[in-house]
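Here the complex is missing a single protein chain, while all its other protein chains stay put.
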Amino acid sequence: MNADRLYDRSPRFVIELITAACLVAAPFVLPYLGAAPNTVNRILVWGLFGIGFDILFGYTGLLSFGQSALYGTGGMVAAYLLTRAGFPHVVTALVIGMVAAAAVGYLVGLVALRRTGIYFAMITVAIAEVFYFVEFNPLSDFTGGENGLPGVPTPRFDLGFVKLDFSTGWSLYPFLAFCYFLGIVVALRIVRSPFGAVLRAIRDNPLRAAAVGHNIHGYKLAAFVIAAAYAGLAGGLLGVMQAFMPPDAFMFETSGQLVMQTAIGGRGTLFGPLVGAGVWLFLQDFLQGTLGLGASWKLVLGIVFVLLVAFLRQGIIGGIRDLVRWVRHRAAPAREIAAEEAAPIVAADRHVAPLPAHPVAHAAGGEPILRASGLTKRYGGLLANADIDFAVMQGEIRGIIGPNGAGKSTFFKMLTCEVAPTSGTIVFEGSDITGRSVTDVCQLGLTKSYQVNQLFNRLTVRENVTIAALAELRGKFRLDMLRSLLNVKGLQEQVERTLALVGLTARRDVPVAQLAYGEKRRLEIALALASSPALLLLDEPLAGMSPRERVETVGLLKSIARGRTMIIIDHDMDSLFELAGRITVLQEGRVLVEGTPEEIKSDAKVQEAYLGGVNEDLAA
Amino acid sequence: MSNSKQSPTRRDFMRLGLGAAGGLAMSGGFIPRVFAADQPPIGTWPAGMSGNSVFIGIAVPRTGTYAVQGEDELKGWQLAVEHLNSGHPLMQKISPRTKKGVLGKEVKYGVADSAAKPNDAVQAEQRFITENKAVLMTGSTSSAVAVALNKLAQREKVLYVTGISGSNDTTGKDCVRYGFRQNFYGQTAAAAIGPVIVKAYGKNKKVAYLTPDYTYGHTVTKSCQDYLATAGWSTVTNQVAPLGAPDYSSYLLNVANSGADVLINVNWGHDAVLSTQQAQRFGILDKMKLVIPYQIPFLAPEVGNNLTAGVYAATDFWWTLEDKFPLAKMFVDEFRKKFGYNPEWGANNAYMSFAMWADAVENAGTFYPPDVIKSFEAGRKLQSTVGEVYIRKEDHQCVRPVIIVQGKKQSEMKNKEDFWNVLEIVPGEGLMQKPDAFGCKLGDYT
Partner (left out) sequence: MINWANFISQVFNGLALGALLALISSGLTIIYGTLGVLNLAHGAMFMLGGYAGFVAYQATGSYIVAVAAGSLALLVLGILMERVIIRHFYGRPHEDQLLVTFGLSICFVELVRFFFGSESRNVAPPGPLSGVVSLGFAIYPTYRVALMGIVAVALVVLFLVLYRTRLGMIVRAGIEDAVMVDSLGIDVYRVFMVVFGIGAMAAGFAGIVNAPVVSLTPEVGEAILVQTFVVVVIGGVGSFPGAVLGGLIAGEIISITSMINPGYAYVMLFAAMTLVLMLRPHGLLGTPGRE
């Protein structure tokens, strides 16, 4: 399962079938390899626990050290129901435990996800410790304190014609294997869905994912809850497997073990945690039993872990995959897609119909599509933008120029609501968007392409555009986890159109890392285009380009200008004067002057701003 | 746990039918069962004694807070196994029918590190049961492990004798038909040491407690409080600290300012060592008398500085009992010969537990668990290292004396292990609670 590919090219259900086959074969094959049934059962439980964690960490990029809290919660709720509360049905209790863990995960996520990256990791550590303490002491009536909850029964099904009684060892295996299989099937659907695609976008570039119109907080919370549900179910199964729900489930060490197993097996593969658990438990038995190392088996494991993190970033599964790929490359000479052979933009595809822009709320002529009034931004003592009044009519191409430090990028950031203005208002299509979020604004039809490329670096060209298009087609948040990405109506069309417009159709399956700089800039523009904006801002689209690339890009910009409004910042005044109908000049945070390219070229104030008045002296 | 009441034949047919019906998706290798002539298989019987040897699974902490006590216990078991296999006279004094091995079969064992974690202990013992067909489980230093293994024993139908376990619950509300305990516990400790300290310090004293935050701690503290209240002693503060706390300063400051006359330290293992050392550094031991109601093996040497001088403690065994009981002398001599130091009470508990099990099996004439259990419950009196003892059938607790000791001053010590003076040997009968007082309900035999 390759996390990096959104579009699964393997034949349908191959992975599911192989998994089922392996699970069925295991009890016949593994005993010959010396595996004890209880060990295999444990591996399955850890594997299931890890599926949810992998979705959270491998696919969404959120490293949580607090999964033990949810594992324990689900397990304790299920065990409590089955032991002290005398609840009769094991499977129902497991489901209730899972739901309880998901609910708790939701509440925990609300707190923890307020921060990202390292802060998030630290908070999850603290949460794990707090939960351990709480279950140990204040709630010990429910959790049995340090004794745990003993006496958890195993499942029994009375189907009428046959009674299924799963007790321990190999007898319990079918039940656990079935649960794991279900877990994998659901997880595979999730990662192949549009929801799963957005998760990966968040992992690669959360900033851009939000800017193309996804409500990343909602997605993260959903991923967190999913991980919590898997953890809760696994916790319940642990209690059933051992006939005893231990307090150790809540310990921070449990979270740590999960993280290590996932990293060892391979993150972002869904099966990584299973492999990692196998390695861990195997080494534990082997090193302690066969080699008689006693307590120092953990040292060996720690060293193995560090080495894997350093050298095999995608763990064992990743390593195997790379090996297979390397072998294949040697077997068949590859068609190397050289980075230098950048495909030129095929004669600007005039035949491609422009992407329909958002229908504008107000008809052309009359109110401007965008009006900023008194827009000011202050950073501490620094005044980046001062009292800017700015209006653009629909269908216009406006250029913005100004010397360095004029505050152009800050101005753009305020327009897209990446940054909140210190004072002033912005009205877009008649509604006040001041202080709203960049996601909402993008959904309304205002978006930007960035000065420094903000791409999804681990995805291909086509996948990058897909992410942006998904926001356009599905809105900022949708829990369509069980839908296939291929089934989203209009997605392929939108993606193909956008790619054609920027001339990247031939390079659609190339990973971003292998693109030439010019191609990356085009992709950058494509990301903004894919949301079909009514108003498109371009921050220095020509930066760093060779003269030939500039000409091509100007042609591209002209072709996409049809049917939409554009504002372009750039330093290349020749190109900008060719493109734009009107130019606004900023200097030191204020609007200096506004007019047609002709007027601006000959404006004395502009010359002075750029040249410092030398021209005047010479003319005089 | 109750069992299906169907006859074994139909149950086995059901299982085979299940195997076929499960078909593609579900299958498993079901262990074919060998029928005994009249009894259905149960637990690891008869598979576990089909050869020339039987296996015992031991899960003991070799790392973590209780590692030191765990190692001592383990040596007790090892010595017992050696004596069983060789038919040693000491073993034969305790279990008269023992000749060589148990019912002629050699005893083998396996050891796993539980790190005092219930989960790890259960995991290890489950392996011993499925892989080695263990006929007996043992091991614990923490009562949490003992309770967990109690439940495992009852589920798997494999006998379990506890290692060190001080909580009332082990033969109280968490008792099981398949579990047995030899050593003393909270209730008997409090009842034994209570009169001693009341006599020494007087009535109506103020007490401060240091309690570790788990069942063992809470039950021992409660037992002490209940007993001492009858002599007018009042609790001025009960400082509950988490297991493994590195720094007791906050708790000790509260104790120091509480105005107590006596400090009862219920902490165990390394926690007891640390809290006692820090108590001394905060000047508490100069102001208050220290009492250890549940003694910890190796406390005195680890805590150092002769901090145990004059301290009253209740324990299960101390090696100077060799002067009073001939069997104790034999045991201490044999242990010292093999391991080079005098055994602590954990080792004694381990040895005695195995000896009692061997006696029960020999008397039952079979390894069949329900028969062995009934043999335990028969109330036979055995000779032990502390005199005559027997197992009480209502809760599987061994009725045995509690030893009250007092720490010796450095100057009084005759050799480097002579830490404690045995003051009293309090008979067990009068100390124990009524059998049902702690809510013990033994489960089924099968």
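Lettered A and B in written order, each chain numbered from 1.
One rule holds for everything that comes next: a contact is a pair of C-beta atoms (placed from the backbone, for glycine too) under 8 Å apart; a residue touches a chain by one contact, two chains touch by 3 or more.
Only a predicted model underlies this, so the values are computations on that prediction, with no experimental measurement involved.
Asks: Taking the full complex into account, find the residue in A:Val309, A:Leu323, A:Leu382 or A:Ala513 that is in contact with the omitted chain.
Replies: Final answer for the missing-chain contact: A:Val309.
Asks: Quick one: say which of A:Gly34, A:Pro88 or A:Gly117 touches the chain that got left out.
Replies: Final answer for the missing-chain contact: A:Gly117.
Asks: May I ask which residue of A:Met260, A:Leu281, A:Val465 or A:Val510 touches the chain that does not appear here?
Replies: Of all options in A:Met260, A:Leu281, A:Val465 or A:Val510, contact with the hidden chain holds for A:Met260.
Asks: For the chain not shown, which residue from B:Gln78, B:Gln239 or B:Asn267 touches it across the whole complex?
Replies: B:Gln239
Asks: Which residue numbers on chain B touch the omitted chain?
Replies: 63-64, 67-68, 213, 239-242, 244, 246-247, 249-251, 253-254, 256-257, 270, 273-274, 277-278, 281-283, 304
Asks: Take the complete complex as the reference. Which residues in chain A touch the chain that isn't displayed?
Replies: 57, 61, 63, 111, 114-119, 121-123, 125-127, 129-130, 133-134, 137, 252, 256, 259-260, 263, 295-296, 298-299, 301-303, 305-306, 309-310, 313
In this section, only the chains that are shown with their structure count from here on.
Asks: Spell out the residues on chain B that touch chain A in their complex, using ranges where they run on.
Replies: Against chain A, the touching part of chain B is residues 1, 4, 14, 17-18, 21-22, 24-31, 62-63, 112-113, 117-120, 122-123, 126-127, 130-131, 142-144, 147-148, 150-152, 155-156, 169, 174, 213-215, 242-243.
Asks: Show me the residue ranges of chain A that touch chain B in the complex, using the header's touch definition.
Replies: Contact set of chain A toward chain B: 20, 24, 27-28, 31, 36-39, 42, 133, 136-137, 145-148, 150-151, 153, 162-165, 168-171, 173-174, 177-178, 242-244, 246-249, 288, 294-295.
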